[in-house]
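Heads up, this is only part of the complex; the chains shown haven't been moved.
Order as written gives the chain letters A and B; numbering starts at 1 within each chain.
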């Protein structure tokens, strides 16, 4: 049965034995104490939590983006180039999609072929196949922390390998992964793998090695932020229950800065509030700016503009992490030059903006935030009610009844009723609130905004509008 | 298109391999639907066999394969042959997405996938309208030929 309950040390280590048997490299990381010692031997600023604390103190925003090549040689070359030419302060890590699906045998074959042909045949780094020694070599090859930044239905072995290898960050976000990373996994199964990973992070943390968990909360574009926030807060509840103390809170922008800033504020404030409500008083948050999952522009020029918006949002919400995508995002796995250019742009924009006093209209933010807060609370309070105070038990019921929903989920379990649409100014509104437990005035508020747009364009909203909203940023517009 | 509510054809859609990228194909599905096609969506992470079973079941005119893993070239290998074996020699095979790991000249990519038995190949960002036009042409041609 689904329960948000900390795994006992026994349960955890018993499960760990099975996990480490999934692939031969698992046995190299049996000794957790040795891994903890290894972390302690690294320079303090190679630890992600320390580095993020430093950023917070110094008003810095560090760019990061997914990156992964099949062979370790090529991967390290990519990292070293990005660190040097792009002046990267953090390096993100993406495992390939076979590894994410636990298809280690498939990844092995592709890795072998990559080595043979000298060309990467994978869309990310096959972490498990490489094993802990290689990961440590990678960690030692650069001066900045490496941040695994990915999702999977079952990342247990992969994250275990990454943490043992010296990484101090990962992204076990149950509702990101349940909706987006697998077509068929059950919520129960996915929750249990995520509890394991978070328990592992908590274990390190309790033994003096702080580990940061990312709450990605990423939804495909055109889903209103309150639904994203509700999901994210639930995901964090799972994380902290297992002992995670440091959360990188992704605040995905849609491009309307009033809404983006308001959402980030609501997200962080309510997160602290619900954390306290459930008894967690010592969790530190690191806001993280990025765009919602959407089509990126194919043209390089337009893509740089997206990097700029991503960074501007980071500045406006006081983020420490600027989670960008390279200018090649829409086209292919980025080359090292793509990485360097993009990091450099993000860094220089950050340098330029760092001490500036930029604001978005306060009155408008407050109005937006107030609505959004009500929406999130309606969803979460209903879920806590459904679960008798247990957020995950409630969430499981909510998925079935469509109170938690996602129209673009890869997972077939989604009700897929909720639909979003942009208003005249590019903020996302509920076109259809599906089964969300919203009071009438909220539903009407959104309807009003949509009617405004219909009047302005002199045309009913239809599915062409929805498509155009999903693609507008890639065409270089906030809303068309 | 589809204005007089007549069925324009049937299409099986899905995302091949270990791939979870469904947003694009969901858009295409909506467009097909609105244009009067019957859409049999089998979702993300499906195999060649699952595609073929769905076609047999619904007597579809076309398969829309979506792929963003960068492994498309491996994933559709001998798909055309398998279709033929299942008695679907003339099924239309459309593929779209982010097909390769490296950026390559579009002409090359298209040639490669046509060589692998695909009838139509689309780059990311393709407009659904373009796809619909092509599909109507291809279906009417196919019907004329098989008459």
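In this text, contacts are C-beta pairs under 8 Å (C-beta built on N, C-alpha and C of every residue); 3 or more make two chains touch, one makes a residue touch a chain.
These numbers were taken from a predicted model, which means no experiment stands behind them.
Student: Could you write the composition of the whole complex as a label formula, given that just one representative of each chain kind is shown?
Tutor: Composition of the full complex, by label: A x2, B x2.
Following the convention adopted for this analysis, only the chains that are shown with their structure count from here on.
Student: Where the centres are mean C-alpha positions, what is the separation of subunit A from subunit B, in Å?
Tutor: From the centre of subunit A to the centre of subunit B is 31 Å.
Student: Show me the residue ranges of subunit A that touch subunit B in the complex, using the header's touch definition.
Tutor: Per the touch definition, subunit A meets subunit B at residues 97-98, 100-101, 103, 106, 110, 120-123, 180-184, 220, 293, 295, 298, 328, 330-333, 407-410, 412, 463, 466-467, 470-471, 474.
Student: Which residues of subunit B touch subunit A in their complex?
Tutor: 15, 17-24, 26-27, 30-31, 34, 43-46, 69-71, 98, 100-103, 124-125, 128
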